[in-house]
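Notes for the one structure printed next.
A single protein chain has been omitted from the complex, and every remaining protein chain is retained in its original position.
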Amino acid sequence: MTYLIEGETGDWEVVIGLEVHAQIISKAKLFSSAATEFGAEPNSQVSLVDAAMPGMLPVINEVCIEQAVRTGLGLNAKINLHSVFERKNYFYPDLPQGYQISQFLEPIVGEGVITLDMPEGPRDIGVERLHMEQDAGKSLHDQDPKRTFIDLNRSGVALMEIVSKPDLRSPAEAGTYMRKLRAIMRYLGTCDGNMEQGSLRCDANVSVRPVGEKELRTRTEIKNINSVRFVMAAIEYEAERQVKIYEDGGSVVQETRLYDANKGETWNMRSKEEAHDYRYFPDPDLLPVDLTQEFVDEIKASLPELPDAKKQRFVNDFGVAVDDAATLVADKETADYFEAVAESGNAKLAANWIIQELFAVLNKDSLGIAESPVSSDDLGKLVGLIADNTISGRIAKDVFEVMVTEGGDPAQIVENKGLKQITDTGEIEAMIDALINDNPDQTQQYRDGNTKVTGWFVGQIMKATGGKANPQMVNELLKKKLGLG
Amino acid sequence: MNSLTDLTIARSRDGLDKGDFSAVELAEAHIAAVEAARDLNAFITETPELALERAMASDERRAKGAAASAMDGIPIAVKDLYCTDGVATTAGSHILEDFTPPYESTVTQNLKEAGAVMLGKTNMDEFAMGSANITSYHGNVINPWKLDDGKDRVPGGSSGGSAAAVAGHLALGGAGSDTGGSIRQPASFSGIVGMKPTYGRCSRWGMVAFASSLDQAGPMTRTVEDAAIMLQSMVSHDKKDSTSVDQSIPDFAAALTSNIKDLKVGVPKEYRLDGMPGEIETLWQQGIEWLKAAGAEPVEISLPYTKYALPTYYIVAPAEASSNLARYDGVRYGLRVEGDSLDEMYENTRGQGFGAEVRRRIMIGTYVLSAGYYDAYYVKAMKLRTLILQEFQQAFEGVDVMLTPTAPSPAFAIGEKMDDPVQMYLNDVFTVPASLAGLPAISVPGGLSDEGLPLGLHLITKPFDEETLFRVGGVLEEAANFTAQPSYLEGVA
Partner (left out) sequence: MHIPGDSFRRLKNHLTRVKVVDKATVLNIAKLARIKVSESETENLAGELTNIFDWIEQLNEVNTDNVEPMTSVVAMAMPSRTDEVNDGADAERVLQNAPDRPADAQGNPLAFYVVPKVVE
């Protein structure tokens, strides 16, 4: 199961650490009262503070602090009651102040852990820290052949940078880590996790080493990857690139690389390696963030049920299989949808219908559960109709088909199309009698011990009833009539 | 009373209240004085129309019996690092030469709401970096105090333009800013009162930043009472500045009771420097005697870390400045000097936009924060700052106020002391310790040097005890009876 890269000199192990930038859900920016909405007109959400006009000063948004603490608690991490904002100094046109206000030596959240559900079992991945910082603006390089345009709408938006320990060992684990982290933050309501809009971005630190080697080798950093799929693909490419370098007798250079999704390759970002010296120092415009334990406890008490706990509850209380439960809790909307469907009374059936039938429909049209053509209410009714034997599972699929394409209440569909299961034993008994009468050969075969013929009998009845007969009932009656007769 | 420009703020207020003259007449007299004194180069931008407009509004308020404050109708000079809505703000720098803020700093907004009449924006050392007002892109400011040698003297700095304006009777008060002595040292050099309140009393919002943990606004006036009146209209608790303190604001002028009986006056022995001019020592001793005669009790105290204050300051202030001034990059406002690449544009803009002293301090600050030096310099300095603060706190357990000289010399001639930066930095040796500790301090004219140039006495009190500062300052002022006038005024009057 372990992910290894087979080389000519032996097997190589991949060591991955992820730095995730997650945009905090807040109306206003971290240090200014400008809006954070996505997709606004250029520079229309830029305060004097965000544009770093002379004499402008930062004042922190209290909700951003709460959100960072909430996220830390969701990662089972240590909340640091004392943390400090520092300035990270560097020049870039989308960084108006010439420094990013960030946390360096004393972040607001310390060590935590994220448990991954891998096919081979659960894996605990360490979280090193979580800190708050400002986002930069956006540089547009494609508007003009000679110039770069700058839009500062994002400048100053609150981010959480969540740094993992180098505990990840495969692209799949990295992908699962991203999804799990995103799920946790969505449950918490601290980050919407929308990677296309940039509210979740990932930097991956990748190195390789021969299996058995203890020391970490030189790593490269792949910056700003904007989808889970690309995270996995970039790591896979980069790991293989590094193995090839070592096997060719070379050595990996510590550098920053970018992932080109079209080519499926990573490439070195900077032609000449410029010296980075961020000259961090505590921001003198701000004071340390000092929280009380009470404040933290209050947030803790208000945390929603998180995926791991929910999964456990689905298994314990609903009897859902562990794998199915893990699938259902992967995002909060699905879990909520499931719970609503499960109200119907049969949770296992609800789980199966969501995972098999509904997901197939959603995947076909790349829909999210929120856009499901079938409401949880209606699916719950459908599951109820199966559970109380009003319709068979077979008929239910037809009803579901109608619900997807035309919509409507399942009971109504069953009624209108006359799909109600035949549960009248007399009616079915009469049909069986007629069948035995008309087919003496088959009846004889059955009596000679060829039980395979049972299937033929069942099929004939189902055909005759248009699938509306209850298969179990048909089986039992057949057995009775043929076996005894 | 010679003319309207010779009044104090307090007497102008009384005259306005009694209807002896109007705010417009007061403004007109000062506008004329400003225009006549362009040789002092005290102003970068004159705003006569704005002044008249505000003076007219002031007269209307008074006519309705609704004067906004004791500052209503008072013509003032504003240091050019306060951002003023629609009025150019340069901070004395080429890099901000064409910058007109679409916003008003909190301090000038407060003054405006109090009814003060802004005459213009005063010259200053570039980005407030200097102690002689010789680093401005707009040229040196000339001290109105002259000697027979005919040499032009510096007004001190960095609030040298405001100091010259107040000393030269071009304005009744000046808004200055003090990072390591930039209000108090020029006040001493110019024979006026200069006061820096407790760090956090005045909002820094809209003040072009030099060193955030040190910058404080303050008044520059011709009397201690005027300083109290003007400060009243500058302070506020400002939610836009995270370091602005929510502290009750007393009636500062009411603190001037002249009663300092049994007050303990600390005299820090470490301020007695080797080689300090005898005239400074003599004045200091005189100051001690004056306070003693008024009933106070002088106590010799020891502040052993004082001698490290200046080198500490020259790590902290440039470090913060190097970061604060990174925003001047030619992208969003101010000067831009094109280049073939982005980095060239940056380097050209900042290389040409900043003057030599600013470049030097940015270099110092960049160096002390850079990898491998941060702990040795910046952290070391912040530790010393802790020691200096603690030392003051301990000393204030035993005394109510401290008395020291303001500056180690009187105003020097332009051209002197200019080749050695360290020599220039020593101008602030007595003012910097209180800055590092965020304490309120005031410079009051004490007398004249042997040559006939003004010398200031410097008082420091506990945080937020501006009242004691004004009270003791008032007693010193009364005792010193400093009536000398700058020779410049003879030519004018």
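Chains: A and B, in written order; residue numbering restarts at 1 for each.
The criterion applied here is as follows: a contact is a pair of C-beta atoms (placed from the backbone, for glycine too) under 8 Å apart; a residue touches a chain by one contact, two chains touch by 3 or more.
None of the values given here were measured: they were computed from a predicted structure.
Chemist: Kindly name the visible chains that come into contact with the excluded chain.
Modeler: Output: missing chain touches A, B.
Chemist: Taking the full complex into account, find the residue in B:154, B:167, B:230 or B:364 that is in contact with the omitted chain.
Modeler: B:364
Chemist: Thinking of the whole complex, not just what is shown, which of B:82, B:127 or B:199 touches the missing chain?
Modeler: B:199
Chemist: Just to verify: which one of A:23, A:61 or A:242 makes contact with the chain not shown?
Modeler: That would be A:61, which touches the missing chain.
Chemist: Which residue from B:342, B:413, B:448 or B:484 sits in contact with the chain not drawn here?
Modeler: Considering the complete complex, B:342 is the one touching the chain left out.
Chemist: Decide which residue listed in B:331, B:460 or B:476 touches the omitted chain of the complex.
Modeler: B:331
Chemist: Which chain B residues would touch the chain omitted from the figure, given the whole complex?
Modeler: 98-102, 199-200, 213, 239, 242-243, 245-246, 273-276, 305, 307-308, 310-312, 314-315, 322, 329-336, 338-348, 350-352, 354, 359-360, 362-364, 366-367, 370, 377, 379-387, 389, 408-409, 420-423, 426, 429, 436-438
Chemist: Footprint of the hidden chain on chain A, which residues?
Modeler: On the side of chain A, residues 26-29, 32-35, 41-51, 53, 59-65, 84, 91, 93, 139-141, 143-152, 258, 269, 275, 277, 279, 282, 284, 286-290 touch the unshown chain.
Assume only the chains that are shown with their structure count from here on.
Chemist: Can you check the complex and tell me which residues of chain A touch chain B?
Modeler: Going through chain A, the ones touching chain B are 48, 51-60, 87, 89, 91, 93, 96-99, 148, 150, 277, 279-281, 284-287.
Chemist: Mind listing the chain B positions that touch chain A in their complex?
Modeler: Of all residues in chain B, those touching chain A are 81, 83, 89, 91, 96, 99, 101-103, 105, 204-209, 211-213, 239-243, 319-320, 322-323, 325-327, 329, 331-333, 342-343, 346, 366, 369-371, 374, 378.
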